[in-house]
Structures are given as structure tokens and as C-alpha cells.
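Complex shown without one protein chain; remaining protein chains in place.
Let's turn to subunit A:
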Amino acid sequence: MTAILRNESGKLIRSSLLLTGLFGLISVFLFAAFPGFADQAEVVEEAFPPVLAGLFGFEELHTIEGFVGGYLFPLLWILFGGMYFAYVAAGLIVGDVRTRKMDLTLSNPVSRESVVLQKVAALWVPLVVLNAGLILFVLAGVTVLGESIDPIALGMTHLLSVPYLLVCAGIGLVLSVVLDREETAQATALGLVFVLWLIDGLSHLDPALEWIRDLTPSRYFDPTAILVHEEYALADAGILLVTFLALVAVATVIFVRRDI
């Protein structure tokens, strides 16, 4: 039974393409700024207040790897990408319950567990579209600038970012089965992912805040480490994956038990 997966996948194509297009546009602006950035990297790194440097995790900004890992990825992927996945997942269940679509869906011989899992599985669409899109944009941007980037490191950055995006989706999904208004669930999911990203960045400032940083998903995905130092934090990605599965399990258990 994959009818729901098929239907939900179709629904996600439009917003995925739209966001990919937006990413393309922002990438153009960011890459256009790189030559100037590289020349003045030292000045930039010094001029930025440590708060902002910490937010993005600047390092080796004058190299293309440092620029992509420390500037482009944190902004486009960790912040916007994470927020998008949280937002989409937050609408998956509560929207259907609210519009009574869920009544019709559940009049079919399909379990509630299957409904949740098929809807989550439909997130393959934005995962594939956004990843493919951004890889293309980065390769194109790097080529136009006459630079080069290790394609394996770039591929690993995308691969290891998937668990991070899934955790953001898991947060949205739990909100989607708990709250009873679609707008509330989506706004809360957006806000929560943003605040978690903020906490991760700001906690660099004070070692006393280090423990709280461990609670933020972006702490377990570091594009600069992958691109600049070729450090692949597989264990961190594993932690994110397990967290995602736990969030999906929690959402499923809640959804199966509740009245709709």
C-alpha cells in the first residue's frame, strides 16, 4: 500500500522546486560576493563580532571550502533547509485532520501507523530535489569562479546533512500530531528550529553553555569540518538518525491513540 506515499510525494514537488529555485538565486548572490570576501577575509573575520562568527562557524573564509562550509551551508542548509523540513512536516498530519481529509483517508483499509510512515517517507522528494539542486549550484558557482572543490567532500556534506534535515522534520511531525491547528504547528516548528540554531551558535561564546549546545541538532552537523578538514562525523550523523527515528516513533504512538 503506497497510495498515500504517492499522493503525498506529488504534493511536495512544487514547494521543493520553489525552494530549490530560491536557493539557486541566493547562491548566485553569495558566490558573487566571494571574490571580494576572499580578498578581505582577514578583515571580515576580525570585523565580524564573535557572536556572528560563532553563529555561522567561520573558518578559512578566504578558501572556497571555508566559504561554502562556513557561509553558504549554514545559511541555506542548516537554517533555511531545516526550517523548511520542519514546516512541511508540521503540516503533514494536523492539516488533514483539520480539513477532514483524514476521515476519508482512514475510511480505507490503512492503519494510522502506515499513514504517518507513508507521509514521512514522502519527504524523499524535497531531500532529493534540494540536494541535487544545491550540489549543482555549488559546482556551477565554484567552476564559474575558477576554483575547485573536492566532490567527495561535497557529496559527504550533503549525505551527512540528511539526518540533520530529518531531525528537523521529526520535530515538525511531533508538533503536527500534538497541536490541533496547522498554522500553529507550522509556526512553532519554524520558530523552534530557528531558536535551536541560534542556541547552537551563541553557545560558542561561553564554555558554560556547552551542555545546552548538545541538545541542538545543528551541533551534530558541521559542514566546515567536512569541507575544510575532511572530518566525517559519522557518529554524530548516527545520533541524528536515531533521534529522527525516535521522534517518528513518538509521533506515531501519539497519533494512533488520539481522537481525530
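Here is the rule we use: a contact is a pair of C-beta atoms (placed from the backbone, for glycine too) under 8 Å apart; a residue touches a chain by one contact, two chains touch by 3 or more; residues count from 1.
The rule is short, and it goes like this: contacts and distances are computed from a predicted model.
Enquirer: Refer to UniProt and select, among "ABC transporter ATP-binding protein", "Methyltransferase type 11", "Trm112p-like protein" or "Cytochrome c oxidase subunit 2", the name of the complex member that is left out.
Expert: So, among "ABC transporter ATP-binding protein", "Methyltransferase type 11", "Trm112p-like protein" or "Cytochrome c oxidase subunit 2", the name matching the hidden chain's UniProt entry is "ABC transporter ATP-binding protein".
Enquirer: Can you say which of A:Met1, A:Ile152 or A:Val195 touches the chain missing from this structure?
Expert: Once the missing chain is taken into account, the touching residue is A:Met1.
Enquirer: Touching the absent chain in the whole complex: find that residue among A:Met102, A:Val120 or A:Ala251.
Expert: Of the listed residues, the one touching the omitted chain is A:Met102.
Enquirer: For subunit A, which positions touch the chain that isn't shown here?
Expert: 1-4, 6-7, 11, 96, 99-104, 106-112, 256, 259-260
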